[in-house]
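With one protein chain removed, the remaining protein chains of the complex are shown where they sit.
Which chain is which? They are A and B, in the order written, and residues in each are numbered from 1.
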Amino acid sequence: MTFSLQRLGLCAAAAVIAGAAPFAAQAAWEPTRPVEIIVPAGTGGGADQMARVVQGIVTKHNLMKQPMVVINKSGGAGGEGFLDVKGSRNNPHKLIITLSNLFTTPLATGIPFSYKDLTPVTMMALDEFILWVNADKPYKSAKDYIAAIKAGTDGQFKMGGTGSKQEDQIITVALEKATGKKMTYIPYKGGGEVAVQLVGGHVDSSVNNPIEAVAQWRAGKLRPLCVFDSKQLDYKDKITADQSWNDIPTCKSQGIDVEYLMLRGFFMSPGATADQVAYYVDLMKKVRATPEWAQLMKDGAFNQTSLAGADYLKWVEAAEKTHEALMKDAGFLAKK
Amino acid sequence: MLEDIGNLFHGFAVVIQPFNILLMVVGILLGVIIGVLPGLGGANGIAILLPLTFSMSPTSAIIMLSCIYWGALFGGAITSVLFNIPGEPWSVATTFDGYPMAQQGKAGEALTAAFTSSFVGALFAVIVITLVAPLVAQFALEFGPAEKFSVFFLAFCSFIGMGKEPPFKTVASMMIGFALAAVGLDSVTGSLRLTFGFTELLNGFDFLIAVIGLFGIGEILLTMEEGLSFKGKAAGINPRVVLQTWMELPRYWMVSLRSCLIGCWMGISPAGATPASFMSYGIAQRISKRGKNFGNGEIEGVVAPETAAHAAGTSALLPMLALGVPGSPTAAVLLGGLLIWGLQPGPLLFVEQKDFVWGLIASMYLGNLVGLIIVLTCVPLFAAILRIPFSIIAPIILVICAIGAYTVHNSSFDVILMMVFGIVGYAMKKTGYPLAPMVLAIVLGDKAEEAFRQSLLASGGNLGVFFSNGLVATIMVLGLVALFWGVIASAWSRLRGVPKTA
Partner (left out) sequence: MATDGPPHRSVEIAVAIICLIFGGITIFGSLSAGIGWGAEGPQSGFFPFYIGVIIILSSLINLKNAWALDPQPLFANWGQLGQVLAVVIPTTVYVLVLPYTGIYVSSIVLITGFMIWLGRYRWHTALIVGVAVPVAIYFMFEKWFLVPLPKGPLEDWLGL
């Protein structure tokens, strides 16, 4: 069984080449007030970290005359943040950084918004997902772990994840399909908490993003089994004594045909002009060129795909379709 | 161990450089301002200064930023005592006795007691961290959902049943708090509940909005009803109030020690400062000989929650660094800072970044000391705020409350909610419904429910999970003992043949 998210990766890669060119022209518009970045998630999560790093970079390198402010609006699985931006028509000083809840929140809760309500700006990167287990457990590879799940009973293995009916649980459902056994999914507030619960042995595995679990991996507390991407990660610097991100096999090679990447990108309020969008696209391009950004990408083993304009929109459209199909399959859609 | 102490002295050497001391003072002052204004949290201050710190060494940066955190912790007590407005969840319990003291003209005493207790609590926690840092992180790992629930359970049990109010009014008040806490997204199933299709209700009812309304606005309405004056207005400014209060404080060493222990424990088990302060207050009330007088301006009622809250707040920083899980928004922004400076929070931070970690611990000692000196010198100044006529200060408080409510979610709807809570608070106070259980339920309700349901998910619906190991079973039993303390105490005295006193 193959998930169509794979397609997204391909289409993304193709678009990188075509992407940035039309926006090289000088931006005529400039912000006249402090620019708010809305984070539709709590403090300390992946999106929040990225927003704060962007803020830090913009300030440190003086990339914008006006200050940049990060505001968390996490209520209703991020619905609060999206509704806020949706309601700020013609306010060009409001950006929102997205994660998969751009798609999952309206589908799971019925909160009335869609990515179509916002103006797409640019994709910054894609976040990877890795299957982690506690290093004290005997599972040396994904194959071992899958064999153990298959040999066990339904619900015996506990998967910890961030939020409910969001990306972590979608991957868990995909895993269940691949193994034919139910897992017990336990939702927590944030990725860091999930990693700690896994270290403490309160759950059996997690699908944390690299940046959420890397510290515990380096300390020898967690073990990465496989990455939910079509190819191994690019980063070859050693993280532990003998392993780099690049050494983690893909889940597909381990017999789990599941792929999932999460969008880390910017949207802005509806009604923005082409000038305004171009300004932010250009700004984010400068952000991505800084050494601090490169460091963040390396720390978090991000997939450095970035898109803008029509290609970005195309990617988002495809991603939304995939999410709808996945969530419908899993029975996660809100009751109408 | 010896090596650790060596490291600590090395840390002191780093911190004592004049530049770092200057940063410390700047941080504390900013922190106090942030703590006083309910619209600003430690997270704001740190987020603003974060970019400035890129050019400093990580150690200097963390000294300044953590001092903002200490300053905000100190500052939170000021509005609680003077205006009955707790700026942070863990200052709520401070209002119970701090505000009545201010009304009786003893604002200076209350502030001195609050600041000094904060310092004692923080100092105790730092010493614990210095001595047993590695064990602390290990202990925090033991806490799964069931253990977390048991801690919340204990916090509730040791607090309820404390009031003089009619029991069914207490129950109604607490349950309304729970119901309000349940509004919004149900984090376990990921679906909305009790929002009735209103998108304004997505967030549920934030604690801060409820508290600003119930306590702050409600209090202004009560004061209006009684005629235009703050009762503390007559209080003279006494510059010696600090020393006089200090003479009195050593008498409460037992309360202090108990609150320190509760605070450290709650901080390390990641329950946090808020349950610590409520629990400490509840237990102090039960054990104290003057427990009956709690709520009427008893100095012990200020010492207990402040000590516990700071011990918890301080000891919570260690699991944050060692495990990489922020316990509060402020801590989350600090963690973000670590990443930008190229440090990775986690178990290896202590091995790879000794300078940084011990510099931070050393700055906890000195930062709190500097903070204490700064805020204590300002006590007469703070107390003097009460001398401003009510008809000037009241509208300013209203404006600041509105800003505070707005900034929680940047939503004007919340400001309206705050006003509703204000009127509700006034009516409840007049009709004898206690506010504290409602606030406790709003703060901890959804967290407790979440932990409960996570535990049941893990156990497949088996309630036995709450007695499945020594740790969780002990905490649950302690909770039950606290819940039935009244019954147990009277049975005990009957057993010993002592006539029950009312």
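The criterion applied here is as follows: a contact is a pair of C-beta atoms (placed from the backbone, for glycine too) under 8 Å apart; a residue touches a chain by one contact, two chains touch by 3 or more.
Predicted model, so just to flag it, every value in this text is computed and none were measured.
J.: Which of the visible chains would the unseen chain be in contact with across the whole complex?
T.: Visible chains that the missing one touches: A, B.
J.: One chain is left out of this view; which of B:62, B:107 or B:220 touches it in the full complex?
T.: Missing-chain contact among the listed residues: B:220.
J.: I'm checking contacts with the chain that's been left out. Which of B:62, B:372, B:428 or B:476 qualifies?
T.: B:428
J.: For the chain that's not shown, point to the residue among B:127, B:172 or B:261 touching it.
T.: B:172
J.: Of A:31, A:67 or A:249, which residue touches the hidden chain?
T.: Looking across A:31, A:67 or A:249, the contact with the absent chain belongs to A:67.
J.: In the complete assembly, which of B:138, B:377, B:412 or B:490 touches the absent chain?
T.: If we include the chain that is not displayed, B:412 is the one touching it.
J.: Please give every residue of chain B in contact with the chain that is not shown.
T.: 33-34, 37, 39-40, 44-45, 48, 166, 168-169, 171-172, 175-176, 178-179, 182, 186, 188-189, 191-196, 217, 220-221, 224-228, 389-392, 394-396, 398-400, 402-403, 406-407, 410, 412, 415-416, 418-419, 422-423, 426-428, 430-431, 433, 449, 453, 456-457, 460-461
J.: Please identify, in ascending order, the residues of chain A that touch the omitted chain?
T.: 32, 34, 36, 67, 69, 184
Heads up, the rule we're going with is that only the chains that are shown with their structure count from here on.
J.: With centres defined as the mean C-alpha position, give me the chain A-chain B separation in Å.
T.: 33
J.: Going by the contact rule set out above, which residues of chain A touch chain B in the complex?
T.: 42-44, 48-49, 52-53, 55-56, 59-60, 69-73, 75-77, 79-80, 83-84, 108-112, 155, 158, 163-166, 169, 184-190, 192-193, 195-197, 199-200, 202-203, 214-216, 218-219, 221, 292, 295-296, 299, 332, 334
J.: Note which residues of chain B are touching chain A in the complex, please.
T.: Touch residues, chain B against chain A: 43, 47, 50-51, 54, 140-145, 184-192, 195, 199, 202-204, 323-326, 329, 331-333, 335-336, 339-340, 342, 344-349, 409-410, 450, 454, 457-458, 460.
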